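Heads up, one of the protein chains got dropped from this complex, but the rest are sitting where they should.
Chains here go by letter, A, B and C, matching the order in which they are written, and residues are numbered from 1 within each.
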């Protein structure tokens, strides 16, 4: 894959933003590979994402940033520049269920998901052997004392220099202080089509209500349970013949699909957040 | 289409029910065209539906019922026998939006939906010409006094001998007394994927929450708003670029699809109710 | 809806195209509402589509075109500028089946599909009353002599100043000379998921092969049967219990959905063609 820079921007909407940014890139010979734009009407806010071939520019990412700053200031931009040569580092948290973990590790070892996984953290020992077969450190954290446990998790996240924390069916509610420390950096997969069936045992809730489809939701974690910005969702059809166990089984497939898609968008800097909503430039 | 009888049964679960019922049918030479079974485990209740060719039986529906009664009593069955030669009569209620009405009337006039439509009732005059082009009576009911209006609607439903009342985006909440008078005989299309976004303006609610799919739900009306047994649901993908108007537009397509499917199941006696859930024998 | 111009461009790929075009627009104060870009790698060809608010520009479409021409020449662009104030004119051809026609006319009369429909042409009289209820001229063309019939159709298309000819289940194969006269201006709905089941009776073919989903395809007509550039497709699940009649019934729903989506993209100038493929800027 050819190295590229990904420039993501949000700023107040007005005429001429695209021209200014693409003019800056063109002026330095930059070759745009992919370009996406969106205006959030209610907020009068503009969002954009550009992928630029690294080898088409006469300077590196630092110099790009230095030269781009005055323009960014002029338009009051929030912006960031990512370099495809640097993998994002995902710290994965799991409990006993391994379908999402298995799916992510397969995508990682096949090269489909271009990330580093510095460690996997779990409150159970069950998945140690599987993780270690991948030569990834597996760290068990005892959850008896939740306060201490989450401090340990935060410390491990820092120690292993994680960019993003992935709750791959971790089954533990993170304390608000931790959620607030890492805004837009903690990703959860919830096993329902939110906002339906928040909280515990969503498949039982769905079964009781008699819905005809079930779903899963990948979202950024905030301090309000299952209420953060939604990155990706999907549903699957069920019928009256399906037991709760069948729902759980269908659910596993939709959970891993939705998590892997959402994570891919996040890792490729395709997700921008506006209030409690996401813009996803696919 | 060949004339057939549809026998639907629910009863306490035990061994031998299928044998007893199909034995009865076979004993009279009955030819089963379609057969479906389901046990609701939590309730230990059994549900079945049989389609039998009318011309394979030596008697008519009344005689069938008379002969079948002792067996039904033995197994404590709730049961009913429908004759495909008798169309169900749908009284359709609409407001100003006509996408569901247009869809239903097209399916009716093309012969796809085998029902009679004795009249269409509306609280607006807008759709009179379209309905009358179909040679179906169009009745305007003034909603200024809701109590009187709903009494009028109930009286019209009786006068036109309706079997089922279809709320095809009627946009009015039926009074509990009316809901209770016609259990499992009033069908509504709600423009959200229930239980998400109950009540008014579900597309606005969905837009605010930032969900990635929207849906529609066809359900029997009970005296609790949008909480009756769900017959059919579906979802459609949206993205950040879609405005509320786009959601409404996508929604129209999913609403008419879900309503027409749910209604078809109902009309063909494929929907059995157990508590607040449906068994749908497709 | 606010009036806007839609600028669509294709040209050889190189650095600086976006900057040049958006720079031109910005220089005249133009406000871009929606912007989409794509590079077709195999062809090294670049495609773009811009929606610009008409009221943000100090000149009209003609003057825009005059001023834009030198830039277009410099980049060897194929380009066109559409004005949302001018509706495209669709001439619809039907046979006896009316599900696609009903769907399109409903979208038109509800204002969802912003087009003019100067006339409907058919080889049967069946749908006259329905079309005329909409106050749209209905023209019967006798197909006994196909050569004469298609000359008449072409003449009517010219006389009614059609922009696009829509084959809404017309069930007649257009002669190559007619296909060649109107490249990318004739749209067909084929009742299979192409390239499977080309030609006649695709639902019978699907039934014989035992596929588990069926589909429909909206495409531009070329002189090779069912082989033109595909605009839109979709599929729906079937199972062993479905007869050919059931497939036809499911098919009607998927046909009208796919045709209306494809037509919407076409009418909004979202479809660009590259060889035998389409770029669809949704």
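In this text, a residue touches a chain if its C-beta (ideal position, glycine included) is under 8 Å from a C-beta of that chain, and two chains touch if they have at least 3 such contacts.
Note that this is a predicted model, so its numbers are computed, not measured.
Only one of A:43, A:83 or A:102 touches the absent chain when the whole complex is considered: A:102. Mapped onto chain A, the interface with the missing chain covers residues 34, 98-99, 102, 106, 110, 112, 129-130, 133, 241, 249, 252-253, 257.
For chain C, the residues touching the absent chain in the complete assembly are 38, 40-41, 193-197, 209-213, 215, 229-235, 239-241, 243, 276-280, 282.
Contact between chain B and the unshown chain involves residues 15-16, 18-20, 22-23, 25-27, 29-35, 37, 39, 56.
By definition in this document, only the chains that are shown with their structure count from here on.
Counting the residue numbers used at the interface between chain A and chain C, over half appear in both copies, so the two copies meet with largely the same residues. Matching the C-alpha atoms of chain A with those of chain B calls for a turn of 180 degrees, to the nearest 5. Residue positions of chain C touching 2 or more other chains, listed in rising order: 34.
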